[in-house]
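To start, the structure itself, in structure tokens.
All protein chains but one are shown at their positions in the complex.
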Amino acid sequence: MSAPLLSVSGLTKHFPLKGGLFGRSTGTVRAVDGITFDVAEGETLGIVGESGCGKSTTARLLVDLITPDSGSIRLGGKEIGPDLSVRDLRRQVQMVFQDSYASLNPRLTMEDAISFGPMVGGMVGHKAVALARDLLARVGLDPARFAGRYPHELSGGQRQRVNIARALAFSPKIVVLDEAVSALDKSVEAQVLNLLADLKAELGLTYIFISHDLNVVRYMSDRVMVMYLGQVAEIGPVEALYSAPAHPYSRALLAAMPSMDPDRRTMEAPLAGDPPNPINPPPGCRFHTRCRLADTVCSGTDPGLYVMPEAGHLAACHIHIPGSGHRDAKSRAGVTA
Amino acid sequence: MTAATLEAIAKVEKSPGYWSGVLRRIARDPVAMFALCVIVAMILMAVFAPWIAPADPYRGQMLRRLRPIGTAGFPLGTDELGRDMLTRLIYGARLSLMMGVTPVIIAFFIGSAIGITAGYVGGKLNSALMRTIDVFFAFPSVLLAIALSGALGAGIFNGLLSLTIVFIPPIARIAESVTTAVRKIEYVEAARASGASGFTIVRVHVLGNVIGPIFVYATGLISVSLILASGLSFLGLGVKPPEPEWGLMLNTLRNAIYVQPWVAALPGLMIFITSISFNLLSDGLRSAMDLKA
Partner (left out) sequence: MSVPLVELDNLTVRFHGERTVHAVNGVSFTLKAGETLGILGESGSGKSVTLKTLLRLLPENRTEIGGGVRVDGADILKLEGRALADHRGGTASMIFQDPMLALDPVYTIGEQIAEAVIRHEGVSSAEGMARALDMLTRVRIPSPERRLKAYPHEMSGGMRQRAMIALALACRPKLLLADEPTTALDATVQIQILLLLRDLQREFGMGMIFVTHDIGVAVEVSDRVAVMYAGEIVETGSVRDLIRDPRHPYTKGLLAANLHGAVKGARLHAIPGAPPALAEAPKACSFAPRCPVKVSGCDINRPPSVALGEARQVRCVLAAPAPGA
């Protein structure tokens, strides 16, 4: 395999919890806690997980809206910071947010919103405006009708098209879509998904696609990363992961999807309770407080990502680590090649 | 570039801008328009006082002191020194409006600058600025105005200065909270992700979205300022006699309250009308600026 386009290693971001009288720190939110993954050029990596597991924080770290506490991000082999400036990173990695309305300045027309970035980057006014109109046409909005409009004069789907156009204004290599279609109605969502697929084919884009809708993630992604409390629980090719999830959490997440078959309704909730809080994550395997298969080793030792037999499939669960001490784990001798 | 877009550049439908929408909405609000008319009338009255006032505001005659409303030649009566009330009320608009509006305008600029800076930069600078502001904010505005004027001494300039100082903290507070809110909205994040500098973001994305609410708030403060300014004069801390100013007039006429209660109440009525008009205008602006409406 050639070098990945994006390579993230040990990425960590902790937020100090401010509170008390003089804003003293009263704890730490371990929003993202040492995640490692690669994204190949032209592929779509889906990211799923319960709310608060660190999906958006990861996205914001990737476009440097927040700076990581530790870990590295490499883009095309160059490390952000030493080899590649944040400015260059931002040209190559752009982001689309969930809230289409909040993502657009209510005082700017659509063409001004799209041309703002290029103009900041030094493009002359009329060229930036022409580019904006071209991009509007590209995302399926007639520039004659939409270029001069304000955000509140557009529907949610149209606004999200504008946000996509704005992200494309820099001709980025990677677009991070953080729940970019989640707020849209189903019928409109399908239109935007088609658009995203077209743009990807046309421009050779690479997507990082965050969504809570597992059907959409399956349709869009080549590989999927399952996150739990700031860590990677499992990452792998989408079909392998959906048909045979290796991590008990991935299994539970998939089982929590409503059934589409009235004769086979879900009879038992796969997980009890609410997602725990990343303020004081449990030691060992972070999932052990909710895991039905938890064993004594789980609360003491962090399993770490372990390479599964199938290429590119990794899971962080003692069950799959031969000799880990988990009752269901194979003994070290019996490891399958 | 596609042919379609090249063609489109020629004829882009331009939506009416935000502010023209605000104007259109406020023009349809009868209460706000009425208040605006009253305010414009007051301003015209102040500007053209020498031409419309029937008499000299400073010259009085002891013989015709405290005439009632409706006296021939003195439609609104005379004051305790026999000066024409109508004339003095008209002239009074000059100082009263100036004392009421100027401090708010100056405080609007200074307070917004402080608040927007604190809000956008955040962190330690925010804490430093806002805690300082809070010290002033801890006092009721009336007390603060009186204390400052007392310390600085009476006079128009000192009155203006103390009122300005009084209004900077509340405006800065509002500016800071709207800016902090706007800074967290995703379009500001998106602008940061496009590599824009802090200054550009404030100019393009923050200013336009925070100035409206701050402006509305400041218009509301004008009514308070009018009353405070009059209060200072009433207490002898603002404008000095014999200048015509509504608050001061209220003070000098207070002994006449038993003799000519209606005449004595007239300056108060003017303060009330002006102040409530500014309030109504502010309310109208607030709803006209609400985009979701």
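As written, the chains take the letters A and B, and residue 1 is the first residue of each chain.
As a working rule, a residue touches a chain if its C-beta (ideal position, glycine included) is under 8 Å from a C-beta of that chain, and two chains touch if they have at least 3 such contacts.
Owing to the predicted nature of the structure, the values given are computational and were not obtained by experimental measurement.
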Missing chain: touched chains present in the view: A
Per the touch definition above, residue among A:Val120, A:Leu214, A:Ile279 or A:Ala294 touching the missing chain: A:Leu214
Sole residue of A:Asp99, A:Asp112, A:Glu189 or A:Asp295 that reaches the chain not shown, by the stated touch rule: A:Glu189
Which of A:Thr26, A:Ser70, A:Ser171 or A:Ser259 contacts the chain that the document leaves out: A:Ser259
Absent-chain interface as seen on chain A, which is shown: 50-51, 155, 157, 185-191, 193-194, 197, 212-216, 218-219, 252-253, 256-263, 265-275
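Please note the rule applied: only the chains that are shown with their structure count from here on.
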Chain A and chain B, separation of their C-alpha mean positions in angstrom: 49
Chain A - residues contacting chain B, complex: 23, 60, 63-65, 86-87, 90-91, 94-95, 97, 99, 102-109, 111, 113, 116-117, 120-121, 129-130, 133-134, 136-137, 142-145, 147-150, 152-153, 163, 166, 169-170
Chain A contact footprint on chain B (complex, rising order): 1-2, 4-5, 8-9, 11-15, 17-18, 127, 185-187, 189-197, 200, 204-205, 208-209, 291-292
